[in-house]
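Every protein chain of the complex appears in place save one, which is left out.
Letters A, B, C, D and E mark the chains as written, and numbering starts fresh at 1 in each.
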Amino acid sequence: MQPNRIRQLWSENKPAVNGWLSTGSGFVAEIMAEQGYDTLTIDTQHGLMGHAECVSMLIALRNSGVCPLVRVPWLDPAPVMRALDAGALGIICPMINTRAEAEQFVGAMKYPPDGIRSFGPTRAIIAHGPGYYAAANDDVVGFAMIETEEAFANVDEIAATPGLDALYVGPSDLASSLGQGRLPPGVDREEQDMIDAIRRILDAAKKHGLRAGIFCGSPEYAARAVEWGFDMVTVQNDTRLLATAAEKSVTKTRALIAGDD
Amino acid sequence: MQPNRIRQLWSENKPAVNGWLSTGSGFVAEIMAEQGYDTLTIDTQHGLMGHAECVSMLIALRNSGVCPLVRVPWLDPAPVMRALDAGALGIICPMINTRAEAEQFVGAMKYPPDGIRSFGPTRAIIAHGPGYYAAANDDVVGFAMIETEEAFANVDEIAATPGLDALYVGPSDLASSLGQGRLPPGVDREEQDMIDAIRRILDAAKKHGLRAGIFCGSPEYAARAVEWGFDMVTVQNDTRLLATAAEKSVTKTRALIAGDD
Amino acid sequence: MQPNRIRQLWSENKPAVNGWLSTGSGFVAEIMAEQGYDTLTIDTQHGLMGHAECVSMLIALRNSGVCPLVRVPWLDPAPVMRALDAGALGIICPMINTRAEAEQFVGAMKYPPDGIRSFGPTRAIIAHGPGYYAAANDDVVGFAMIETEEAFANVDEIAATPGLDALYVGPSDLASSLGQGRLPPGVDREEQDMIDAIRRILDAAKKHGLRAGIFCGSPEYAARAVEWGFDMVTVQNDTRLLATAAEKSVTKTRALIAGDD
Amino acid sequence: MQPNRIRQLWSENKPAVNGWLSTGSGFVAEIMAEQGYDTLTIDTQHGLMGHAECVSMLIALRNSGVCPLVRVPWLDPAPVMRALDAGALGIICPMINTRAEAEQFVGAMKYPPDGIRSFGPTRAIIAHGPGYYAAANDDVVGFAMIETEEAFANVDEIAATPGLDALYVGPSDLASSLGQGRLPPGVDREEQDMIDAIRRILDAAKKHGLRAGIFCGSPEYAARAVEWGFDMVTVQNDTRLLATAAEKSVTKTRALIAGDD
Amino acid sequence: MQPNRIRQLWSENKPAVNGWLSTGSGFVAEIMAEQGYDTLTIDTQHGLMGHAECVSMLIALRNSGVCPLVRVPWLDPAPVMRALDAGALGIICPMINTRAEAEQFVGAMKYPPDGIRSFGPTRAIIAHGPGYYAAANDDVVGFAMIETEEAFANVDEIAATPGLDALYVGPSDLASSLGQGRLPPGVDREEQDMIDAIRRILDAAKKHGLRAGIFCGSPEYAARAVEWGFDMVTVQNDTRLLATAAEKSVTKTRALIAGDD
Partner (left out) sequence: MQPNRIRQLWSENKPAVNGWLSTGSGFVAEIMAEQGYDTLTIDTQHGLMGHAECVSMLIALRNSGVCPLVRVPWLDPAPVMRALDAGALGIICPMINTRAEAEQFVGAMKYPPDGIRSFGPTRAIIAHGPGYYAAANDDVVGFAMIETEEAFANVDEIAATPGLDALYVGPSDLASSLGQGRLPPGVDREEQDMIDAIRRILDAAKKHGLRAGIFCGSPEYAARAVEWGFDMVTVQNDTRLLATAAEKSVTKTRALIAGDD
């Protein structure tokens, strides 16, 4: 089994740069895999794909050197195990609000005696080789998303869950929940309260020996997050990158044509 | 954000005519969208599609003026949120049997502080525009299906759930459950007991300021339902419409050829 | 190998009732196969499907008793052979305008020494059994569409092509071409000139021992066509059947609700 | 409705030979259906398919005479009901650990009054005919997988669940769980403890009048299982069969070329 | 029928800004349609899609106001007619090298008496309304690509083809062919010879009353092309826009993390 790039980077105390895939297209995944990311997350929560498309994207990341993560739609053993069987090397699970939920998440990710994962790595063994079973429990990476008031209150208990690898901050939902709708959604939060909350989650992770990741909307915020101590920074998803680039290209073209530029 | 056609009709006290999509084909959805329905329901419970096909159908309804609803397979936050993120403007949730279930359903449909919906309207914001987040909690429509004995017993409590928009009657399952298997499944019930039960659900909705919808098998029954006070009437699904039309066409052709007609 | 239902009917001098599939959905094909047609045509010329969807539809017609035909997009050996390899038991080829084109079409349908079909019935042998190769040249049915002025002028030569099974009338294109744009497109032609032209094609077929088919828009016209002597009558495609049925259902519902009906 | 081949065999006290489908390809399902299996299981737990692919595979098994089973990803009413609506004639449910879970599984499979299955057999009625509803509760077959320590402890209570048809042994997970990670995963267990455990599950099934199935990796083990009394033996999945056959073919080719053979 | 946006712009003597779709994803097409382009080209020549994906993308552009064009893989009546039937409002045809080829291309785009297009606008009539047939010959736009030495030599004859709407310059192939492999491929040519050749093609178009389009790699070159007189400028495809944006984002993130920026 190839070493999991995230674990390798972390063992060298280097942060992982993560990209985000929302379209459901295998070819888009393959393009993104060539742009220098350490890891890419297939977002089956808010992204536009079902399981078959997720599989196509995992296939497209084959042997790319990029560590394939999957964000599952919700805490539920079925999508966690199916993503792992299909070859994901890590899972980001949204809305982990309690220690019990964190334990359930860890349990779904690991074979006995560490958990209850069912054996059947149909594609994982093709993609990662015959050593997959022996290595899987140690190699796959589980991120619990901390993004609600309840989770925030329970963050230490969650971080202390045996077998959990990392916390992952969803700044938009966190702001939405902590602010109870008064703060607009969005990443790259600048409110001092939100920065404090984000760093509080980071501290909880570190205190319990976990790694921490965060979704960022810009390289600048990602660099700040690394400076704060984050171990994985997501920098924008594919659809936003494309939309922004296309919009800029059209706007500039029209301006140049009009002689305004 | 374009106004949700259902809410617009309801604000004018007009009933919505709803069609039903079971095939999983985007092109079939597009054809149906041209036939005059106010709204179309993509049925991911009994229909033959996964999430990717549901997305294709939502895309096919783009800018058609027809309000896209999705019936989710079961009460579970994941499919509710994924359908909304993909652009559904309303959700029909089967088998809501208790107040607690109704609250869980409403919670999944709304952003904080009204619920726990996670932020990530990946396609919704493309389809419905930048004002989507601000309008979503008020604009999307949630229908709780009342179709079991238990739900029938709890219908007032369910109807009183804050944030719920409508009840929706599934006559077939309702007959199956109330009759405990003695009544055959099927829509357009004519048993007096069933009509009473259906009107009892309608009354509960009205008493609590909710709207009510019902699945009908014919224009005639739909018109009766509107007369009773229903605010949305579904009139047959695409597969039944097609099968009936094709069967009639073949039968008539054979009869004419045989000189029997 | 199961006997080809079209040939069986023809051997009993019975006309075949044909349906038409334009959506690309396997499930729609399966529904249509239950409605009593003798044969169904997957239309890869004007229909909305690529080869993979055509295969899915052929799979959906498996063991249904309905004879699966494919209309290819254009005279070209590749789509003819691929449809046969995928299990089609007959091909309708558009725009056969000359004897040479008819010969090319027949050649693509038959294994040597009758033609140049390449051997590789990958799915045909699964669907139709080990006797497929021995029976194929005699069993598959080839329809040459006569639908242009040039084809009309050459119809006798075309009908005399050895190995050709049938002519097929595309009334819309025929009217368009014979009328050089002065006649609107559409099936079920009532102009005397068009009826004469259609019967002239039928006569050419009969004179050379061929069968003849025609696309009709209604059971009534189909019955007339059978009376004229046509051996296969297509009665409407799935999308038109569905659109018409849905439109009628909505219109009737609205009228009944409005009390107009 | 065609008789369910599994029930037919069991009524004649004959074991059913089951194959296993993991690829998600309808054409692969169709090929497998021609190889002599009594029944084929579409594995949506560890296999590489979503719901749409499962539907395509069910369509591909149409009228093949092979009884189509679906293994659902996890105990959850939604996938159970959706697979049945799409035409599965039996469900294998993983990780049934308690009597309550077994009851929940049975409930999802049966219409009232025997369960809570929602009515909407959209494709089942196309595939299995108009008698489907009347026959379904008696005809569909439910297998509860016994594959954990907890399930093993509760096996008698589970086997006594009214309406449950069969137990199914997943030897790999069972070894993993009973051995708490000390036994490697894999089928065709030869450890005496494991054989005892497997036969203990078989005995529990028989004691309560249930049937029993087991996943085997070879014809030899399957024959032993039948001798022990198992009523359904799965003999390998498609991906393993293909991989093994291809690997052997390449190895032999290289050896013959090298003159080593 | 909605007016074709390209023709509308041209009637006002405004250039059209065109985007380019290579991924085969309907959702990517939908995102691109929101970024301000006047028209988008689905590239079925070099792009990664078959006909079914092309249809999905045309559906995704529905009612977006953006004019959908399709580049066909090669001069062949089948893909031209199928793209039009599926709703394309214009076709870009590669490698038109002679007057005869240009005539064949025009013939495939128009119904009799102007051409030989077969009638069957299955989706076009759904997407563009009942007036489609009457308007189609005048409304759809045909671009002949001039991109070889032979085409360059014949450009005046090609431009004089009755019914042809526009020439389209493929700078990469043109350089490759005119330079016979000595010039590297690539757009935005700066060699004086190439600029002269491009302007020579533009002049031929203008002399014969045609419009002219060109593929550009940057807003700057597009603006120059408009200044030269081009009526449609393509500014980059989706895959390049995405790859560039993602690569920049990763590079900047790494630089900021390393403190190099």
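The definition used in the following text is that a contact is a pair of C-beta atoms (placed from the backbone, for glycine too) under 8 Å apart; a residue touches a chain by one contact, two chains touch by 3 or more.
Bear in mind the structure is a predicted one, so any value in this text is a computation, not a measurement.
Although it is not drawn, the missing chain touches A, C, D, E when the whole complex is taken into account.
Among the residues A:6, A:21 or A:59, only A:59 touches the chain that is left out of the figure. Listed residues C:55, C:69 or C:214: the one in touch with the omitted chain is C:55.
Although one chain is not shown, part of chain C still touches it, namely residues 50-53, 55, 76-79, 81-82, 85-86, 111-114, 116, 118-123, 133. If you put the missing chain back, the residues of chain A touching it would be 26-27, 30-31, 34, 55-56, 59-60, 62-64, 123, 126-127.
Within the complete assembly, residues 15, 17, 19, 23-25, 27-28, 31-32, 34-37, 48, 219-220, 222-223, 226, 233, 235-236, 238-239, 241-247, 249-257 of chain D touch the chain that is not shown.
One rule holds in what follows: only the chains that are shown with their structure count from here on.
Shared contact partners of chain A and chain D, listed by label, are B.
At the interface between chain B and chain C, over half of the residue numbers appear on both sides, which makes the contact a same-residue one.
When chain centres are defined as mean Cα coordinates, D lies farthest from chain E.
In this assembly, the C-alpha centroid of chain C lies 34 Å from the C-alpha centroid of chain E. Separating the CA-averaged centres of chain D and chain E is a span of 52 Å. Touching two or more other chains at once are residues 24, 27, 31, 34, 48, 239 of chain C. By the definition of touch given earlier, these chain pairs are in contact: A-B, A-D, A-E, B-C, B-D, B-E, C-D, C-E.
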